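With one protein chain held back, the other chains of the complex are shown just where they sit.
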Amino acid sequence: MRIAFKLAYRNLIGAGLRTWLNVLVLSFSFVIIIWAKGVLVGWDHQAKTDMAQWEIAQGQYWHKLYDPYDFFTIADSHAPVPEAFQAAIDQQAMVPILVAQGTIYPEGRMMPILIKGIKSDQTLLKIPAYKLDTISDAIPVVIGANMSKACHLKKGDRTILRWRDSQGTFDAAEIEVVEVFSTLVPSVDAAQVWIDLKTLQEKLNMPDEATLFSFGALEHQPAEQGDFLLKTTKDLTSEIDDMIATKSKGQAVFYGILLLLAMLAIFDTQILSIFRRQKEIGTYVALGYTRREVVGLFTVEGAMHAVLAAGLAAAYGIPFFIWQSKVGFTIPMDTSEFGMAISPTMYPVYSVGLILSTTLIVLITTTVVSYWPSRRIAKMNPTEALRGKIQ
Amino acid sequence: MIKFLFKGLWRDKSRSRMPILIVAVGVALSVFLHAYITGMMGDSIEMNAKMSFGHVKVVSKAYAENMSQMPLDLALMETTDLTQRLSQEFPTITWVERIQFGGLVDAPDAEGSTMTQGPAVGMGVDLLSEHADEVERMNLAQSLIQGRLPGQPGEVLLSDQFARNLKVNPGDAITLIGSTMYGGMSYYNFIVSGTVSFGVKVLDKGTMIADIQDVRLALDMEDAATEIVGFFSIGYFDGDIASNISHQFNDKFTETPGDEYAPAMLTLKDQPGMGQMVDLGAAMGAIITGVFMFAMALVLWNAGLLGGIRRYGEFGIRLAMGEAKSHVYISLLYESVMIGIMGAVVGTMFGLFFAWLLQTYGLDLGDSMKGSSIMLPTVLRARITPVDFYIGFIPGIVSTLIGTALAGLGIYKRKTSQLFKELEV
Partner (left out) sequence: MKQIINIMVAFLLVVPSMAQPTANDLLKKIDQNLSSKNRVFESEMTIHGKRASRTVVSKTYSVGDKQAFTEYLSPAREQGTKMLKLENQLWIYSPSTDRTIQISGHMLRQSVMGSDLSYEDMMDDRKLTEIYDGQVLRTETLDDRTCYVVELIANVSDVAYHKRLMWVDAERFVPLKEELYAKSGQLLKQTVMSEVLKIQGRWFPTKMVYKDMLKQGDGTEFKVLNASFDQDIPDYLFTKAALKQ
């Protein structure tokens, strides 16, 4: 068998450009598949990381009545901060957030929004809450870039915010936008303003109350704490999982087509080899090779394309992968019109499993495709083959 | 000469069959892939277009400013006329009137008093007229969970989860409480004909879909609609066509400047979040197609090379018979162009055929996508665009030609002595 590999190797190298074209295409399949899958995993990570950093940290506790899809639940979904959470909050491992309904009146238009109270000294989430300390005769608020665009409020702009306290009494005050932040997480951006938690608790007459908590590293994660129910990261990011699952299924078809194309090249090469090298085949048989051995020889030769391709892919792919995982893959489009100051960049993440499985798939496919045309050899008449007569 | 070469190719199957087959398969794969990528990238966009945004949408200027609040009082009036004018001006676009509204759905107990109530986001679409294509457009039949689609006035579809929350079943009566376009209170009874699920949290929470005529009666919107939605006859969103049309429209239909109820046209890209999606789809599609085309060019190049090598023996004989090397070479190039063209034609046909199959029947990903809050299509579909008719020709012909040209260079290196060795059979 060793001789088979040696022979195969020599034959391939001897074929020059033909082999290298095949190998190049095949190596392409390696790199593209690994990269594209890496981007998808990276996207998944990025989306989840963004969500974690901006909104959910490592998980949340929701008031049992809270339903972000049902505005009517919001007025009732608040309760005092459970005793058990206090220590974690003091250690910055947990951030209480109070949610209320409100109305803003930019340019005299009524806009229903959510008011979210967050501690200005929190460091768990990326919401620039520290800006809420800004000294102003109006209530300082921070809003997302999309919100800023929707309500035409820029940094420094003011408008009236109206809300009702826990007893239903109307209250209103001027707010000043002290910061506009850019985020890729719409659920902390769209139709909401962030204000200081203490101020909101005071204004709503809900001292020490909260609607939900985002927590970081938390030793105890009971499924329920008072009126609050645990929402794990898995629950909260299921939408991203769904999206990634659809995308991977969609991508799989693309890999299939790419592999098919590479296999087309291998197939063509194999057919030609067998056609052109009949005398050689005849000679092998005359020398005492069984037909199966000859088939094996040609199969190994075809499959070796994949081995060479893996080598080539490693040669230019590894630096490319490393570079990509550092600078990330930024989708070339103009994002400014969407009110985003940043472009979504995905940093590909490659796993050993991903690389191994891709290599294995390419190797097996190549072997099968190499074997297929080689079967013809088994049907050849050795004497005719020896004469080089086309069969 | 072309005829001669063609005959040669045609009669000598070993010269033509394999190369054409390879080119054809390569081209078919490219065409199919491009259609598939276009379909995949465009699917979520089309789904959003069909459910709510349209490819273009006509609303009143004031409505456009306050769209998120679904302000009925800012709806378009005299929409029959407007729709007719739109159809005349832009005959290639299908125009449909729709009403989006908010309200409260109230389910009665046996005495007719309130049993359960819930807030609803409603849509009035043409479900009952003769040429109603909205059922198909919105994929309602496939989304049905219980009961049936509305078959007569006064019937309504509720999202399944909503119906369960309200404890109503198909056949039960509900009352829509809303406000009319003029701000009056409105009450309207419906019979629930069936329940639907779109697999999207926001929609499944509290959606009701009724025939637009019922909604007009209910909300006092005679000859009015919140929007007139347009769908391109090509079946997918094209940003250039859309911006072109919206410019034409905004020039022609805005008679009185400053009238905030004058109709204004928005394209899909103007809608929240959609511009991003369209651009992202286009960018990803271009990258994937580019990479693939490059790979295919290499494969066809190789195929051209192999095709040339196959015929070394033949060249030897032709050279021995005194044919000039350049003549052999040029005829080889001609042949490769013919092979390229034939392969590309056959390949494009097959590629289009398979793409058409995937476009028509789709590839069902199953119901694993249910319950998501973003609209995700569960069926993968290809989409054939004009590009697909020529995209395969470029690599199909050019790459084959380059491969052949390289392989053919060998002709010039040939020595007659070698030839006879090869002919020793």
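Which chain is which? They are A and B, in the order written, and residues in each are numbered from 1.
Assume a residue touches a chain if its C-beta (ideal position, glycine included) is under 8 Å from a C-beta of that chain, and two chains touch if they have at least 3 such contacts.
Given the structure is predicted, the values throughout are model-derived calculations rather than measurements.
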From A:T49, A:Q92, A:T123 or A:T169, the answer for touching the chain not displayed is A:T169
In the whole complex, not just what's shown, which of B:S87, B:T180 or B:S243 touches the removed chain? B:T180
Considering the entire assembly, which residues of subunit A contact the chain that has been omitted? 72, 75, 103, 105, 108-110, 160, 162, 164-165, 167-174, 203, 205
Across the whole complex, list the residues on subunit B that are touched by the chain not included here. 62, 73-74, 104, 106, 108, 112-114, 117, 119, 175, 177, 179-180, 182-189, 220, 261
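Everything below uses one rule, namely that only the chains that are shown with their structure count from here on.
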Rounded Å distance between subunit A and subunit B, as computed from the means of their C-alpha atoms: 24
So in the complex, the part of subunit A that touches subunit B is made up of which residues? 17-18, 21-22, 24-25, 28-29, 32, 69-72, 109-112, 150, 186, 191, 238-239, 242-243, 245-246, 249-250, 253-254, 257-258, 260-262, 264-265, 268-269, 271-272, 275-276, 331-335, 337-338, 387-390
Give the list of subunit B residues in touch with subunit A in this complex. 14, 18, 22, 25-26, 29, 32-33, 36-37, 40, 65-66, 68-69, 119, 201-202, 205-206, 273, 275-276, 279-280, 282-284, 288, 291-292, 294-296, 298-299, 301-303, 305-306, 309-310, 363, 365, 368-369, 371-374, 376-378, 380, 406, 425
